[in-house]
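With one protein chain held back, the other chains of the complex are shown just where they sit.
All chains are identified by letter, namely A and B, in their written order; residue positions are counted from 1 within each chain.
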Amino acid sequence: MTTVTKKADKIDRLAELMQTTEVTSGASLWREAMRRLRASKMAAIGAVVIAAFVVIALIGPWIAPYAPTAQTWRGDVFPNRGEFVGMRSGNWFGLDHLGRDVFSRWLVGARQTLLVGVVSMLIGLVVGALIGVCSGAAATLGGRAGQRVDTVIMRFTDIMLSLPSLLLAVSVAAVLGQSLTTVMIAVGVVQIPVFARLLRGSMLVQGGSDYVLAAKALGLRKRRIVLTQILPNSLSPVIVQATLSLATAIIEAAALSYLGLGNPDPAIPEWGVMLAQAQRFFDNEPMMAVYPAVGIIITALGFTLLGEAMREALDPKLRG
Amino acid sequence: MALLSVDELSVTFTAKGRKDSIAVDGVSFDVAEGQVVGLVGESGCGKSVTSLALMGLLPAKGVRIGGRAVFDGQDLLTMSPQYRRDIRGSQLAMIFQDPLSSLNPVVPIGVQITEILERHRGMKGEAARKEAAHLLDRVGIPDPARRLKEFPHQLSGGMRQRALIAMAVACAPRMLIADEPTTALDVTIQAQILELLKELVDQEGTALLMITHDLGVVAGLCDEVNVLYAGRAVESAGRRDLFTYPTHPYAHGLLGSIPRLDAPRGEPLRPIRGSINDRIAWADGCAFAPRCDRYTMECLTGTPELTEPRAAGHQVRCVNPVLPKSKAEVSA
Partner (left out) sequence: MSLLELEDVKVHFPVKKGVLFDRTVGHVYAVDGVSLKVEAGQTYGLVGESGCGKTTLGRGVLRLVDITDGEVVFDGTDLAKLPAEEMRRFRRRLQMVFQDPLGSLNPRQNIESILSEGMAAHGIGANQEERREKIKEVLAKVGLPVNALSRYPHEFSGGQRQRIGIARALVLEPDVIICDEPVSALDVSVQAQVINLLEELQKSLGLTYLVIAHDLAVVRHISDVIGVMYLGSLVEEASSDALYADPKHPYTKALMSAVPLPDPEAEDRRERILLQGDLPSPANPPTGCRFHTRCPWAQPKCGIERPALVDAGDGHKVACHYAAEIASGALQQTRPTDIGAVTETEEAVTEQPASTAETSVTLLPADSTTKPDPETVKEKVPSATEAPSAPTADAVVKDADTVQPGASGTSSDKTD
């Protein structure tokens, strides 16, 4: 490039600079968070793990080589004498104590596990967020009466939080009886105070910010301030928590199943139930416990990774 | 012979996957004993990074430092960290903008001061405590014996800044670097602190490098002033020269744009258009050109040199400087 054209370029650029003040793209914070999320390795690994899990959960029953409940190889295992067959060509994960194909059960069980995780998380999220919004809105805009309402709600959630989560889940399960729905509700109830407190705390922080003050000064109605100003800015931690709590929900559901509060129907295998059943034979056939356990751990890890990556992506301090 | 001689200091922040960002792009100035030198400029001009580089307080990773900063015959930028730590505090001390975050919140003021005395002056026990009380008294903190036992949060903002100054002067350093020491303070408290600094310089002959955005502070305190823009000094002069004949269009514009208490009401301000942006690097030409009223094609042919278009010792980095006769035109 000759010096003349280079110079002309510079002048053009200068002229352009003087015309427009800023030349960025008009990207919202959500979009920028997505961009950061896409660039994150942690998010990618988490997403791959979760995707694999979801795919297995969706198509598992179709690709399972055998029916999960068929006791086809009843004669091959002698659980009383501690004789199992282990891995073999027809049964990749071996057989369980009733002579069922563990691999098939594992594939089919993924769906139940996902269902329990998602549904219980949603129960916690929806109910918790509703309580949180009410409490947060009352505290930030409700004046003195609102603060009293907020105090009452928060003391209530404090009580829920102070109970050991498993104990709470067991009590719920004891009241509702033994079923998969019980597990979902029990695990969901445990999450309610977490979401409620989180959203309310986040709203309180945002409620004290200058732009909320500005919205009041503008003369916006209270409902509008909550919906368009406070709430959108308070959601980030809740979204992160939702992802993270999927992991804990799966683990807790497994724990409840392990304690025998899960689905009693043997036709529907679930990783937690499988783990519980494998316990008796752990000395002779540890692999029977390892497969569902590894499934739970890896899935939980996937959700945790994605959650952490989202936390980083949504953190306004990293805005750049 | 200057006590501190900074020569073409440059600081570049490098981050993986990002474009290097040049924070300081060749800053040179001298500070002699007993002299007060000001670095003045707006946010992003590199004044604070300069002070951090001099004190060796920049992170080791992701920063490239160039140039020289010779303090008492030795280059601050290349000396061993151990040696620098010895110099820091004993010969070269720093006062920061935010006194609360530069004091340890869980340690009483007294302990923080005696620590310095023990480390750099070898004082012990009662002697150190007495000296600490004396130092607090020196910077005008009432009832120093009691204050020594208090924690930073128990002191007011002005008091904290005084405690910080007491710590800085604890070892009778030969040079003080003050980075926006009064920005966080109210104006009456600012006046107290500035008078205190002035008195310290007068009485102890300490050299002072004053870093600030406030031209008023500079006018009252500094002997020499360097005006920075986008990481480079654009004008260096004695304070009288600078404020009476601001010659670089930026310095000229800056003085025209601040409301003055002593100006008659209603006199319009002449703001500089636009705002600072880093899309023109000094290597391409004058970084101020996009905001300048006087820019020409020549402004874009490489970095302008420092020249002395008006008077000896009044250095200006501009090809179209505002000279006295044209100054009349501009203001007319």
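Going forward, contacts are C-beta pairs under 8 Å (C-beta built on N, C-alpha and C of every residue); 3 or more make two chains touch, one makes a residue touch a chain.
As the structure is a prediction and not an experimental result, all values here were calculated from the model.
When the full complex is examined, the chain removed from view is found to touch A, B. When the omitted chain is restored, the residue from B:Asp20, B:Asp75 or B:Glu195 that touches it is B:Glu195. Although one chain is not drawn, its touching partners on chain A can still be listed: residues 20-22, 24-30, 209-211, 213-221, 224, 228-229, 232-233, 316, 319.
Although one chain is not drawn, its touching partners on chain B can still be listed: residues 42-43, 137-146, 154, 156-159, 186-192, 194-196, 199, 213-220, 239-240, 243-244, 253-265, 268-273, 275-277, 291.
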